[in-house]
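Removed: one protein chain of the complex. Kept in place: all other protein chains.
Take a look at chain A:
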Amino acid sequence: MKYVVDSALCAAHGLCADTAPDVFTLDDDGFNAAAGRTVDVPEHLEAAAREGAAACPESAIQIQD
């Protein structure tokens, strides 16, 4: 599983990192630190990644199975 963060949509609400801190981290301005990139998700964190993506108010995080 991978996730991709749309840097145009990320608005630094921080809910992804709050919901799934083991998957998502924020930069100094509060944006998803992986904005604009595609990131591999380890198998044991797949459920957390889905929850964190679902928490985003801007739907900026897409999960790719």
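Heads up, the rule we're going with is that contacts are C-beta pairs under 8 Å (C-beta built on N, C-alpha and C of every residue); 3 or more make two chains touch, one makes a residue touch a chain; residues count from 1.
The rule is simple: contacts and distances are computed from a predicted model.
Enquirer: Among "Tripartite tricarboxylate transporter TctB family protein", "GntR family transcriptional regulator", "Phosphate transport system permease protein" or "Cytochrome P450", find the name that the UniProt record gives to the complex chain excluded from display.
Expert: "Cytochrome P450"
Enquirer: Write down which of A:Asp29, A:Glu43 or A:Asp65 is the residue touching the left-out chain.
Expert: With A:Asp29, A:Glu43 or A:Asp65 as choices, the missing chain is touched by A:Asp29.
Enquirer: What chain A residues would touch the chain not displayed?
Expert: Against the left-out chain, chain A lists 8-15, 17-18, 29-31, 54-55, 57-59.
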